[in-house]
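Missing here is one protein chain; the remaining ones are kept as they sit in the complex.
The letters A and B name the chains in turn, as written, and every chain counts its residues from 1.
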Amino acid sequence: MAWDLPDVTLNLRVLDLIGIFAFSLSGALLAVRKRFDLLGVVVLGCVTAVGGGSIRDTLTGTVPPVYLRDETYLWVAILGAMSGFLFGPRLERFDRTLSVFDTLGLALFAVSGALGGITLGFGPLGVVFVGALSGVGGGVIRDVLAGEVPQVLYRRDQLYATAAACGALTVYLLHGQVSDLLGQLLGALVVIGLRWLSRRGRVRLPVRRLGDEGS
Amino acid sequence: MAWDLPDVTLNLRVLDLIGIFAFSLSGALLAVRKRFDLLGVVVLGCVTAVGGGSIRDTLTGTVPPVYLRDETYLWVAILGAMSGFLFGPRLERFDRTLSVFDTLGLALFAVSGALGGITLGFGPLGVVFVGALSGVGGGVIRDVLAGEVPQVLYRRDQLYATAAACGALTVYLLHGQVSDLLGQLLGALVVIGLRWLSRRGRVRLPVRRLGDEGS
Partner (left out) sequence: MAWDLPDVTLNLRVLDLIGIFAFSLSGALLAVRKRFDLLGVVVLGCVTAVGGGSIRDTLTGTVPPVYLRDETYLWVAILGAMSGFLFGPRLERFDRTLSVFDTLGLALFAVSGALGGITLGFGPLGVVFVGALSGVGGGVIRDVLAGEVPQVLYRRDQLYATAAACGALTVYLLHGQVSDLLGQLLGALVVIGLRWLSRRGRVRLPVRRLGDEGS
């Protein structure tokens, strides 16, 4: 059966595939550390990989999601998961590698989620919301399925959802100002840069504390 | 791009906005207690606020959800979250305030979910199911993202899902009997009343125990 693919530009498709590979690898690495078996590693990798896109496509009414209609997506996810299974145990700096691929997936899905929202004519808040959720969705599903508490919101030393939201906002603000590809690259760089700065301890947001603060 | 909004009556919209404010405030209060940073508070508030509506709209096939097409919804959610961030730490009776707004959100989303089901011609069970899930959805997502075990089902001293189901059933039974607005108000009052009674310890449902019970 031939599918009429929606307006998925080549750019968006390539970004998607890189993001899927990165997230799948991050899911597989976590699964290896948790001592899942081979298929558990592949499943956790794939679910992590398509989680963000599923949220994006559900919220924008694009069903069935593109990764179910085009087998390339799931092959890339399996490739990413197998890479994690094969090379994961040999990595010396395991946590750092996991974090790098996690950030890459976060950046690419935040950008592609923002693009999806812009295509549908959402306003700034809607675009940021879809972008942020698409970015963090894969990681949240990965952590919940692996039996870990999702770190999205409360690890405030890592600016996770914040970085995704800022990247999506960047894409929205640059839309129509610069070429689409440049806007997407800059949006992804904002996400990666904020994550990097927050890991260095250079960017923090204010916190409200309960009690003992006078009035 | 102009959107043809679905049959969202003014009543439904106002109920939705109040429910979104209440749930967003409840999410923000929990985030403040968990010491999330400013954007973490806003994100948890917003996700809690739109969680119930997302479930309702997904189950009833209304995508993209209305809150992505009409920016008012997300502004109200941000307003609720900022209120929680600003005033939360000064609240003396913190848990009680959290519970009041949680109940209000539960009541309004149970009612609007039931209305969505009635509009689509669902039968009584379908209406109750959509209403109950819409009501509890925001709170479950809030608790999972905040790293807490969702309390929906097993805190049997609080009749949470039960209250939402009874409120949705009330809306269903009164549909066509009284004016829509009156039916919605009575449905919401049933939810609030059951929650209040259960917190006073006056309403309990039977429990089956394992073992040591003779036959």
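Quick note on the criterion: a residue touches a chain if its C-beta (ideal position, glycine included) is under 8 Å from a C-beta of that chain, and two chains touch if they have at least 3 such contacts.
This one's a predicted model, so the numbers in the text were calculated from it and none came from an experiment.
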Per the touch definition above, residue among A:A22, A:C46 or A:V136 touching the missing chain: A:C46
Which of A:R33, A:H175 or A:R199 sits in contact with the chain that's absent? A:R33
Which is it among B:L145, B:A161 or B:I192 that touches the chain not included here? B:A161
Sole residue of B:V100, B:L120 or B:L174 that reaches the chain not shown, by the stated touch rule: B:L120
Which subunit B residues touch the hidden chain? 58-61, 63, 117, 120-126, 129-130, 132-133, 140, 144, 149-150, 152-154, 156, 159, 161-162, 165, 204-211, 213, 215
Where subunit A meets the left-out chain, the residues are 1, 3, 31-41, 43-44, 46-47, 50, 54, 58, 63-65, 67-69, 71, 74-75, 78, 85-86, 88-90, 94, 144-147
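Here is the rule we use: only the chains that are shown with their structure count from here on.
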When the CA atoms of subunit A are placed over those of subunit B, what is the turn angle between 0 and 180 degrees, to the nearest 5? 120
Centre-to-centre distance between subunit B and subunit A (centres being mean Cα positions), rounded to whole Å: 28
